[in-house]
Every structure is written in C-alpha cells, then in structure tokens.
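Note that this complex is displayed minus one protein chain, with the remaining chains in position.
Right after this comes chain A.
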Amino acid sequence: MSALRLVVPRMPPSYVAWKMGRRFASGGGDGVRLMVGDREVVGYGINGRPIYFDRSDFPFPAIRYRTVTPEVCALREKELGDWKTLSIEDKKQLYRHSFCQTFAEFQYFSPDWKLALGLPLWLLAIACGITVFMKTTVYKYTPDTLEEDRQSAQLRRMIHLQMNPVTGVSSQWCYNTNKWK
C-alpha cells in the first residue's frame, strides 16, 4: 500500500509558519488548508481534510494533485466538449492533473522489502556478536558457587531443611525412601 503523501507547499516556509501561527492564534485555523494552496478541493476525502494520497480502496482523494495553471484551464475548457476530440496526451495530462500515480504505478512491487528484511537481520547479527563477546570475555570466570558439587550441596541442604514442601523442591523428594518421587 502506498504511503500517505502530503502535498508539499511551494511557499517559503517562513511565510507558511507565520500564516499558520497567525491562523492558529486567531482560532479555528487549519494549516493543512494553507498547504493545499491553489489546488482544487473536489471531494470530502477520507476524513474531511484536504490531503492527497493514492490508495486502491479509496482512490478519490479530496483535492486534485496539481495546482491550477493556465494550460490546465485551457484543457479543462476543451474537456467540456466531446471527449473524442481530446488526444491521448490531453487525457493523460488531465489525469495527471487530478492524480499523482496510476493504480499500476502505486501498486508496483517496490524494493522496500530489502531494507525491511536486511535491517532486522543486521540487528540480529549484532545481537549474536554481543552474546559471543559476553560469553567469551565478560562471563569467562564464573563464581565458585556455580560449580557442580557446590550446587548439589546446596540442593541437598534445601531438601534437608524441607524448603517449600507443598509445591517446591521438597515436595518432589520422598523422605521415607530418600529418593526423588
């Protein structure tokens, strides 16, 4: 699915910021409306805001993609007449005036998947590298208490003290036969 593409204004940013600030300060303003500029608002759009995007399940956005120019006005005049007199080029130009991309274009399989697959694989590789580094250098010397006989001695003492006799380790030990249940 294509990304939501906001229309970029052709006005100097400082002017837009000043005007937006002024509008917001005066209350009830809308910066998006200012960004639309000279574009024709031709529909309600997906949420009532004049933004442009290409989507197959909502193909008619609220505004036309391009601003109104004298050439387009002449073409629109011509469009009022018989459409058979329009050349293919005229029709294409009218289409591109209203819309940015055709269905075939915005549904074309893009190579974005390479980044989407590659980036996680890189992160995984880095994580594996960190693990190897930690195992070999940082955790090389373990405490004495992690040795086998120390641990079994601790377990023996836990059973001796009958620790956690209902659900825990002593509940698994049979004190009559001195064996694991």
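The rule is simple: a contact is a pair of C-beta atoms (placed from the backbone, for glycine too) under 8 Å apart; a residue touches a chain by one contact, two chains touch by 3 or more; residues count from 1.
The working rule: contacts and distances are computed from a predicted model.
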Listed names "Exosome complex component MTR3", "Cytochrome c oxidase subunit 5A, mitochondrial", "DNA 3'-5' helicase" or "Postreplication repair E3 ubiquitin-protein ligase RAD18", matching UniProt entry of the absent chain: "Cytochrome c oxidase subunit 5A, mitochondrial"
Listed in rising order, the chain A residues that touch the chain left out are 5, 8, 42-44, 56-60, 76, 79-80, 82-86, 88, 91-92, 94-95, 97-105, 107-108
